[in-house]
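All protein chains but one are shown in place.
And then chain A:
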Amino acid sequence: LGPWCSPTGSPAPLSCETGCGEGSWILVCRLLVPTQVSLLSMEEDIDTRKINNSFLRDHSYATEADIISTVEFNHTGELLATGDKGGRVVIFQREQESKNQVHRRGEYNVYSTFQSHEPEFDYLKSLEIEEKINKIRWLPQQNAAYFLLSTNDKTVKLWKVSERDKRPEGYNLKDEEGRLRDPATITTLRVPVLRPMDLMVEATPRRVFANAHTYHINSISVNSDYETYMSADDLRINLWNFEITNQSFNIVDIKPANMEELTEVITAAEFHPHHCNTFVYSSSKGTIRLCDMRASALCDRHTKFFEEPEDPSNRSFFSEIISSISDVKFSHSGRYIMTRDYLTVKVWDLNMENRPIETYQVHDYLRSKLCSLYENDCIFDKFECVWNGSDSVIMTGSYNNFFRMFDRNTKRDVTLEASRENSKPRAILKPRKVCVGGKRRKDEISVDSLDFSKKILHTAWHPSENIIAVAATNNLYIFQDKVN
């Protein structure tokens, strides 16, 4: 059997018999992003690629700085980047396929680690700016180096990640250790030659885009023209050119003249995958606006406005909070957008603004618990959502380290768990079920037993294969489909 989905072909169903994905996903590896402490000793090993999975898995200590805050595959799926609360970026690279070790297909190893953002202190306002990486977005690869954007609350940075596997040898003025030679001792000249060396991966900051956001940046999105990108905060969206760091254009501004009238904020934004003039942004009131930059320089007036009318039978004090959209993603085709609010994932057709074409319940059993979830602030959690490569399956996280997949064609769904207990490599994931009332079956878990501190907010899907990355606190789980 080939892969379940190909980017261009028609998608194969996700499961055979017993439900979406049952018996179909296996754990490839569980990676712990290296802790701050261990990073120091790691740097003594010049070749970080020698660090294998088992080293990372054995680490049992973790700090809050290690909590993963964003996960993103690059455009080929060869690299997987994570950002964490401590401002670090860790990039994993896919294990090369080899005939001898076919079973290692899909494993990812540490490729590069670097400190992207540091905590800053704004003396003017007596404020500390958090170094947590909110988002990472890759640029398409155009040469041997890799480029990515990473952002914290205030500053976006462009990083270049490149390999060095040769070094020059045979300098005339320096000896092998780099010490300067006494010129009097030089009697001949030679041309330095490049000799192979142990592979070194280095990350260098190429651009820093700062001082353009008053409020907290929640999204960045690379334009399909590959020359510009946008950054969105609570009230404004700015358009940048990669080459220009001291200036950006403000394209959306929803700040009211009188802040007393503020009732809505921007929660996410993304460029259309093919049309470089089109983007969408979502709001805390559950609306999505599609804007065309050709219409006017300032896109405060939308081209399209997507909103679903409120269901009167479900109205509650918390209706607005649970309608707040936490993530918006275009499909790879560019024909649909997917939004995540607190209880559902919705798929919208760009041509129909008055309601979504599909709605999937992520954890509807929480609807009767909203008061408690409001009390403990869980109701404000921001879950992300992702498409698979062929736009046939969507995935999002939930609580208790559960994550959910929905097959749009078969309408089947599955709940899986990313947990240390079930994390033997190549172990097949067993579908989980939440018991909502009545008699609890043996393998089910009751709603009141769910652990709300274990939340899957960030997931990623390989662009062309059925490989997924799921972030659970400081653990990164990589699962792949079971190939028969």
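Going forward, a residue touches a chain if its C-beta (ideal position, glycine included) is under 8 Å from a C-beta of that chain, and two chains touch if they have at least 3 such contacts; residues count from 1.
We adopt the following convention: contacts and distances are computed from a predicted model.
Engineer: So which of "Ribonuclease P protein subunit p14", "Palmitoyltransferase", "SERTA domain containing 1" or "Isocitrate dehydrogenase [NAD] subunit, mitochondrial" is the UniProt name of the chain that got left out?
Structural biologist: UniProt lists the chain that is not shown as "SERTA domain containing 1".
Engineer: Touching the absent chain in the whole complex: find that residue among A:78, A:307 or A:320.
Structural biologist: A:320
Engineer: Quick one: say which of A:204, A:263 or A:333 touches the chain that got left out.
Structural biologist: Among A:204, A:263 or A:333, only A:263 touches the chain that is not shown.
Engineer: Thinking of the whole complex, not just what is shown, which of A:118, A:225 or A:375 touches the missing chain?
Structural biologist: A:375
Engineer: By the contact definition given up top, give the residues of chain A that touch the hidden chain.
Structural biologist: So the residues of chain A touching the missing chain come out as 121-128, 154, 210-216, 234-235, 238-239, 246-251, 255, 258-260, 262-265, 267, 284, 297-298, 312-313, 315-321, 324, 369, 371-378, 380, 447-454.
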